[in-house]
Every structure is written in C-alpha cells, then in structure tokens.
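Pasting in a structure now, in structure tokens, and then I'll have a few things to ask.
One protein chain is absent from this view; the other protein chains keep their places.
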Amino acid sequence: MSFASFAEFIAMGTHGPYVWASYGVSLAIIGLNVALPLLARRRYLQDEARRMRREESK
Amino acid sequence: MSNVFSLLLARETRLLFRRPAELANPLVFFAIVIALFPLAVGPQTQLLQSLSPGLVWVAALLAVLLSLDGLFRSDFEDGSLEQWVLSPHPLPLLVLAKVLAHWLFSGLALVLLAPLLALMLGLPGRCLPVLLFSLLLGTPVLSLLGAVGAALTVGLKRGGLLLALLILPLYIPVLILGSGALQASLQGLPTLGHLLWLASLTALAVTLTPFAIAAGLKISVGE
Amino acid sequence: MNWTWFHKWGSPKWFYEMSGRWLPWLSVAAVLLMAVGLAWGLAFAPPDYQQGNSFRIIYIHVPAAFLAQSVYVMLAIAGLVGLVWKMKLADVALQQAAPIGAWMTVIALLTGAIWGKPTWGTYWVWDARLTSMLILLFLYFGVIALGQAITNRDSAAKACAVLALVGVVNIPIIKYSVDWWNTLHQPATFSVVAKPAMPFEMWMPLLLMVLGFYCFFGAVLLLRMRLEVLKREARASWVKAEVRMQVEKGL
Partner (left out) sequence: MLFERLDLRLEAGQMLQVSGPNGSGKTSLLRLLAGLMQPTAGEIRWQGRTLSEQRAEVSRNLLWLGHAAGIKGLLTAEENLAWLCALHQPAERAAIWQALEAVGLRGFEDVPCHTLSAGQQRRVGLARLYLPAPPLWILDEPFTALDKAAVAQLEAHLAEHCRQGGLVVLTTHHSLALKPDGYRELDLGQRSL
C-alpha cells in the first residue's frame, strides 16, 4: 500500500482532482459502452414482442 | 491499353476546356482564402512571412479538396462510370488517367499561381523554388487521396462535407512535409530531405490509390 | 491447412451460438482484470518520482490508447476479409467495432489532456502522441460518418472497408510525420509513457489493465455484433426462434 490513510489516497498527493477526474470520465465512458448495446438489445426485443402480439391478434 | 489511357486523357482534357469556368473556380478560391488571412491576423509583414508556409499549404489543400468534390459526379450521373466498370480495361488505369487529367489542369494551375500569392504574403523570393517543388510533389498526392474519397461519396446527395471529413485527416503527412519544407527554406535550412519524402509519398500514392479509387467506384456504382 | 473454421465463422448462426458461450467468460475476465489492475494501480503501485501520483492516470490512458490503435487495425483486417472473402460477419464486425474504437480514442485524449494539466501546466499541448490520437479520432469519425451516410447496408460496409484500408496504410505515415513535426517544433517534452525502466509493481498493473481493456472490447463487440446479426438475419428461422425465446423469457 503506498498510502498511509484513506484521506491521503483520495488526495493523491496534490493530484487528486486530476486522477479522479480521469478515472471518473473513463469509467463513465466504459459504462456507457456497455449500457448502450444492452439497452439497444432490450429495445429491439420489446419492438419484436410488440410486433408478435400484433401478428397474433390478427 | 495505353491507347485507352491517352484517349481518356484527351477526352477529359476536352471536357475540362469546354467548361473553362470550372477550371478557374479552385484558383479563385485559393486566392480568396489566402487574402482572408492578412485580413484576419493583421497586415504585419513579419507575422505574415512566418505564417506564410502554413497558410499557402492549407489554402492549396482546401482548394484541391473542393475541386475534387465533383470529380466523378457527372460521370456517375450520366452513366459513364457504368461503362468504365464494365469495360474490359482495368479500372485503376482509367481512374489514373482521369485523376491525372484533373491534376494537370487544376493542380498544376494551382502550383503556378502559388508563388504569386506567396509573394503577397511576404515569402522571400529565394524560397519560391522550394514552394514550387513541394507543391508539385504534394498536390498529386492530394488529388489521388481526394479521388478515393470522391469515389466513395459519389453516390451520396450531399457528399461534399463528408468528403472533407474522410480525406482531410489523410492529408496531414503531405501538409506537414510540404509546409515543413517551406519553413526550412525560410530559415535557410536544407530542404532536400523533405522533398525526397514528399516524392516517395507521391510514388506510393500513384501506385496504391488507383486501386482504392477503382474499388470505391465499383461500390458506388453497384449500389 | 483446415479451413472449415473459417467458413463456420462465416455462418451467423454458428457465430451467435459460440459468442453466446464466450460472452460470460469474456465479461468476467474483463471485470476481474480491470478491478485488480485498478486497485493495484491506484492504491498499491508506488508514486512516480517525477510526476507524483498523477502518473496513475496511465493505467487507463495507455490501455485505451493501445486499444484505440489496435481497433483501427482490426477494422482494416475485417474490411479486407469482408472485401476479399465476402464474409458478412466481417462487415458486421467492422461497423460495430468503429464506435468502440472512437470512444477509446476519446478516453485516451481526455485522460491525456487531464494528465497534461499538472505535468505541463496546461490541458492541451501539441504533443506528438496526443496529436496522433486526435487524428486517429478524426479517422474514426470518417469511417462512422461514411457508414451512416450510405443507406445500402452492403455498400456501406464495403465503402467503410476501403476507407479503413486506406486509413491503415496512412496511419504509420501520419504517425511518423507527426513525430517528426513534433521534434522539429518543440524538442524534449516528456510524454505520458516515456518511461525508461518501470519497476515490476508499476508495469504489472498496467499489463493487467491492458488485458482487461482487450477483454472489455471483446465483450462489448460481441454484444453489439449479436444484436446486429439478429437484426440482419431477421428472416432466418433460427433468428425468429431465438427472438421468440428471448421475448418469452423477458415477459
């Protein structure tokens, strides 16, 4: 462990804002990249479900 | 085979000269863009001189790009491209002739106009040979690379902006080498290295891009 | 040499089944590698003697930059496979990988810029690596824009393939010319990854992160490709059965 306390870990010397901003932005983008295809898949399946219901009720 | 090459060259030349206004447009554009810079950054000779290598090259690059937007458009619309694709002659050869004709009458004219505009920006006369050589070696690459983009976007309604988006990043090495050569000559440094690099880029572009252009045209025609 | 695997890969059904089996493993590997790499890099690796703790940004900057460059090469390879062997899956892979690659480039650029502030005192320096990354982003934009602009699906894939191939031939030229331009104009800036000899506890987490990013890319690419295959092959009977099953599971 290269930090003595949690507060020191958050502070990252004097570079805390930069380090945490980088990690925050990157993790947000990575999360977005995972979420978008999953959401798209759900939406597609919902559309298909609706289409199937329409065809069954015909 | 070489017969078709020269016939196509003659035909394209004839077509260009029956619409002389279109030949002049890129040149006028080039001159206007150059004239914008002193108006934007101020008329100080010192400043303009130090900026001139970059300005001339950026303006030349944009002028070539704009002139290429319509390179294949009329051939696409009147069915000429279908005939080219279906002819027994190799399509890369035909497109090379087409781009060569285009470069001879728009690229070369640009090269000849450039010294005049460079002098207006305060580039000293001793730099003019390097300016001429760098443009002479660089503009064919610009034409050939731009033709790849023109071939890929020829079937699209508003292809002009997209063409710029696709091709401008690919122009960067030519821009760096061309303006670098001019910068070096402005500072009295040797420029042969830059020019040789530009020459090798030209050789690379002449041998490789015709195949990419041909592939792009086949895709656009086959849509 | 046995080429059956190659033709199997051309079959969307086979791809869908296999990727369904691989996806969980890849996801788990990505999460594990990235979690361990992050914790190690953030908390346990020693600070850099020159840059202090801001150097910890490399644990995402470098993997993202690596991935961004490899994905572009992958685009070109997929394009070549699609053009030469007319393999439809390669077309799907090309178009689905491009946005991921562009996002990775964005990560590399943003983290590089943030890293620049404590190091150079300014967010943006026309440093060779950052400039090359910016150009790479433009190249990605080109591929994505071309794919969006052409309505015919097959033509769009082929056009993107040609563009990616032209781009990949150009990348080394761009890279070298930018490096050379950079040394000419501002000699001796020190760069995000100009580390002569990193100690083990510094580079090991970096290696884990790089592997983690590759697994993450694989997982997201499979996710996107599976959806695209379902959409493209919507008329095939196995896709209809699969969609029906998924829908019933969801209801």
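Read from first to last, the chains carry the letters A, B and C; within each, the first residue is number 1.
Just so it is clear, contacts are C-beta pairs under 8 Å (C-beta built on N, C-alpha and C of every residue); 3 or more make two chains touch, one makes a residue touch a chain.
Remember, predicted model here, so these are calculated numbers, not experimental data.
Asker: For the chain left off this view, which of B:P88, B:G125 or B:G188 is in contact with it?
Answerer: Of all options in B:P88, B:G125 or B:G188, contact with the hidden chain holds for B:P88.
Asker: For review purposes, identify every residue of chain B that touches the missing chain, sorted by number.
Answerer: Its contact residues with the unshown chain are 3-4, 7-8, 11, 14-15, 18-19, 74, 77-80, 82-89, 221-222.
Basically, only the chains that are shown with their structure count from here on.
Asker: Find the most central chain, measuring centrality by the gap between its CA centroid and the centroid of all protein CA atoms shown.
Answerer: C
Asker: Can you give the whole-Å distance between the Cα centres of chain A and chain C?
Answerer: 17
Asker: From the C-alpha centre of chain B to that of chain C, how far is it in Å?
Answerer: Spacing between the chain centres: roughly 32 Å.
Asker: Please work out the Cα centroid separation of chain A and chain B, and write it as a whole number of Å.
Answerer: Taking the average C-alpha coordinate of chain A and of chain B, the gap between them is 44 Å.
Asker: Can you pull out the residues of chain A that are in contact with at least two other chains?
Answerer: Residues: none.
Asker: Give me the residue numbers in chain C that touch at least two other chains, ranges are fine.
Answerer: none
Asker: Mind listing the chain A positions that touch chain C in their complex?
Answerer: 1-3, 9, 12-16, 18-19, 21-23, 25-26, 29-30, 32-34, 37-38, 40-42, 44-46, 48-49, 52
Asker: Give the list of chain C residues in touch with chain A in this complex.
Answerer: Going by the criterion above, the answer is residues 38, 42-47, 52-54, 56-57, 60-61, 64, 100, 103, 106-107, 110-111, 114-115, 117-118, 216, 219-220, 223-224, 226-227, 230-231, 243-244, 246-247, 250-251.
Asker: Can you name the residues of chain C that touch chain B in the complex?
Answerer: Residues in contact with chain B: 83, 135, 138-139, 141-142, 145-146, 149-150, 152, 155, 158-159, 162-163, 165-167, 169-170, 173-174, 176-178, 180-181, 184.
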